[in-house]
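Note that this complex is displayed minus one protein chain, with the remaining chains in position.
Naming follows writing order (A and B), and every chain is counted from residue 1.
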Amino acid sequence: MELFTNQVLAGIATGAIYACMALAVVMIYQAIDHLNFAQGEMAMFSTFVSWQLMQWGVPYWGAFVLTLAFSFAGGIVIERLLFKPLAKAPILTNVAGFIALFAIINSVAGLIWDFTIKQYPTPFGSSPFLGSQLISTHQAGMIGVTVLLLILLYFFFQFTRVGLAMRAAASLPESARLVGINTSWMIALGWGMAAAIGSIAGMLIAPVVFLEPNMMGGVLIYGFAAAVLGGLTSPLGAVIGGFLVGVFENLAGTYIPGVGNELKLPIALALIITVLVVKPAGLFGRPIVKRV
Amino acid sequence: MTAMLNVKDLRAYYGQVQALHGLEFALNEGSLTTLLGANGAGKTTTLRAICNMVRSTGAIEFDGAPLTGRSTENIVRLGIAHVPQGRGTFTTMTVEENLQLGAITRSDKAGVISDIERMYDHFPVLKERHTQQAGTLSGGEQQMLAVARALMLRPRLMLLDEPSFGLAPLIVRDLFKILGKINREDKVTILVVEQNAQLALELADKAYVIETGRIVMSGSAAEIANNEDVRKSYLGY
Partner (left out) sequence: MSAIQEVVTEAPAVEAVPKKAMTLGYGASLAMLALLIIVPLFVKNFIIFQLTMLLIYALAVLALNILTGGSGQFSLGQSAFYAVGAYTSAILMEHGNINYALTLPVAGIICFAFGFLFGQPALRLSGVYLALATFALATAMPQLLKLGVFEHWTGGVQGLVVTKPDAPFGLPMSQDMWLYYFTLAVTIAIYIFSVNLLKSRSGRAFMAIRDNEIAASAMGIDVALYKTLAFGVSAGITGVAGGLGAIAVQFVAPDGYTITLAISLFLGMVVGGVGWLPGSIVGSAFIIFVPNIAEGISKGLSGAVFGVLLFLVIFLVPHGARQVAIVAQQLIGKLKKN
């Protein structure tokens, strides 16, 4: 029993990573109704930018804020240049665009910063949290930041005009235009916010998985899975989904025989798919009624 | 009196299919006009063309300024509110949020708040339900919400697409009474597209009849209502 509890707690700790990534995923899904496969790479690139700033002497929090701004702007630029032209193209073509973006960012990052693993600092330190062997201060910090982000996003969407406009544009684009909302710019804004949130995720994750161009591959998939599990329309669901995915992953590794590191991912995914078969809209998603 | 809205030679297309074949009409400021026609005649397409929601050619002028080439949201910002078919309510948001959305382009916070109160005066049932999710409202209530939302824009011109659709006759009567009130007191020019010809003709001053993408008849509402062809085709007697 104690092993079980320990693994659950450890899973929650690692799940904070996925929760943070899942928030970014839900953010973009709200804006554009699909998943952006390049989001992990964008987060990775932002993290490298922050690392570079620190190499040049900028202190951690300064680099953090600058990177946030850079990521926000970058997300908007990418959307306007590369995906606005594809707005009328079929969905699958857009997906091909995400894949192309992935390839470009990964390759450029590899060229600029090469593929050797780098250390990345954490502002929270890595000592045991409250004396517990299972959660480090950094992991506690991750959970804290994720929850803070969630609260900020909630306030943004519920209580600001822009937030209301974005919700409207995502919910019914045509009606949104009929009240004067520029839905095209809402999409750009969504990209910017998703990029910024992704950068935070990257900067939190890097101390744990170490900084290198391929660091986000697995994390992104878990992030997707967590977002889907939570219900793609619910930021709260995404965060809870993230923690659950962390727990699934840990329990699968501990209790299912023969599951080494390599099979953890497909097993976790399989568990999530099973939940979806039972609850297709995810745990917190709004059930969608489809009309002919 | 120059027309507020001037439509000339409007042709609209859904893909390769042409839905409007050179439509022409004008709306005077302060008027309440109805556009009648059978299903598929092009009524909805006309409204959508005014708001650039469908591919079209021709000249549409609002207050003398051309609307062609402007995006839907920019046309709305000029003061044209469009209550679409099916109402377009944001079902997952509350009644009050829907009203706030109607005013999202306005910067006068105080004005918006007082306008919301005015909407609650026009439509008391909305006040009762103002924290409820809009999707839980009945059809008639959602229609009132849609009209209220449009009014939050403080529009100069309001376009309504089949507001009576799916509503019980008594509710439609109430709704049309309110529309008349809005037209007279708030000085909002209104264009109502309707299949329910009888009520629409009682409400409006002017009427047009559209058939397969062309205006086939125009005149005062009374004239049109007394026209024998109209009575036979649209009024059933």
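Keep in mind that, in the parts below, contacts are C-beta pairs under 8 Å (C-beta built on N, C-alpha and C of every residue); 3 or more make two chains touch, one makes a residue touch a chain.
Bear in mind the structure is a predicted one, so any value in this text is a computation, not a measurement.
Considering the full assembly, B:136 is the residue among B:2, B:57, B:136 or B:226 that touches the omitted chain. For subunit A, the list of residues touching the undisplayed chain reads 34-35, 82, 85-86, 88-93, 95-97, 99-104, 106-108, 110-111, 221, 224-225, 228, 232, 234, 258, 262-263, 265-266, 269-270, 272-273, 276-277, 280, 284, 286-292.
Note that in this section only the chains that are shown with their structure count from here on.
Mean C-alpha positions place subunit A and subunit B at a centre distance of 43 Å.
For subunit A in complex with subunit B, the residues that touch the partner chain are 161, 164-165, 167-168, 171-172, 174-183, 286. By the touch criterion given at the top, residues 51, 53, 71-73, 76-77, 81-82, 84, 88-90, 92-93, 97, 100-102, 104-105, 149, 153 of subunit B touch subunit A in their complex.
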